[in-house]
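Here it is, the structure in full.
Omission of a single protein chain aside, the complex is shown with its protein chains in their original locations.
Coming up: chain A.
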Amino acid sequence: MNLNRRKFWTGVLFLLPALAVFLLFFYYPFLESVYYSFTLWNGSGKPEFIGWDNYVNLFTDPHMTDGLQNSLKMAVFGIVVQNPLALLVAVLINKRFRTGAFIRTAIYFPVIVSLVVTSVVWGQLLQFDGFFNEILNRLGLESWTRDWLGTLKTSFPTIILLSQWQAIGFCAVIYLAGLQSIPPDMYEAAELEGARGFTLFRNITLPMLMPTVTIVLFLTVVGALKLFDLPYIMTNGGPGTSSYTLFLAVYNAAFRENNYGYATAGGIFLAVCIIVVSVVQLSVTRRREVEL
């Protein structure tokens, strides 16, 4: 008993510094944020308590509503398009061939390039007199040319596609790690039974890969809902509110409009969205893990 108690207090003593730091720099600011989200506050004066007004206003503010819609579109695109593509890429580069290492590096390369650099370079390429329109012109497709980031219909889809350029490589590498952890003797046994091609994929690869799918989907959804840097650098949410994301709307409410109380409410709403979507997604994919 004495020994256990001493063990307990030793543990507590070791935990204390980390706990203190965590409480001070995470929970305290978080609780403060909850308070500020119910206030009218410009960041420097005294906050004025206004009840639920900030939360109510979130649902009528086009920046927030359009931002939420775009963030959800991004998440859906990530689940429906990005993940299958990343899985396909991973399956392909998992095969042994001569330039495999080079292709794996090439696919992962966009992940290590700074997103700011990426945004600036792509921004130049996509301008009206940029590389892509030049190609279209030379192909005789002048009617397709446009300011890709400067029109309502193309600005956010362009941002989605650009984000995939980076995200697919990242997800593919995680899938690749998952694929390589599947014991080869499972395939050998199935092949002895006559299984081939898609049957192997359907009955061995996919079920064995489900834990990885769960993780990748989780990262995809959270990443999509938190998307900020690409639209911030490339379009600042425009034209109009067409390429706003929820995170960008929160940022602009705080730092462009000095409306910190409202921005904090937006931040808390964003956190709730991420938690809800993630819980739903995790429960669905985990159930599939068991079923498969």
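Points worth noting:
Here is the rule we use: a contact is a pair of C-beta atoms (placed from the backbone, for glycine too) under 8 Å apart; a residue touches a chain by one contact, two chains touch by 3 or more; residues count from 1.
As a convention for this text, contacts and distances are computed from a predicted model.
A single chain of the complex does not appear, and UniProt lists its protein name as "Extracellular solute-binding protein", one of "Urease accessory protein UreD", "ATP synthase subunit b", "RNA polymerase sigma factor" or "Extracellular solute-binding protein".
The residue from A:Ser33, A:Gln69 or A:Gln127 that touches the chain not shown here is A:Gln127. Of the options A:Pro29, A:Pro84, A:Pro183 or A:Gly240, the residue whose C-beta touches the omitted chain is A:Gly240.
Only one of A:Ala106, A:Leu152, A:Ala189 or A:Val276 touches the chain withheld from this view, namely A:Leu152. Residues 6-7, 10, 13-14, 17, 40, 42-45, 48, 57, 60-63, 123, 126-129, 147-152, 155, 235-242, 252-253, 255-259, 262 of chain A touch the missing chain (whole complex, contact as defined above).
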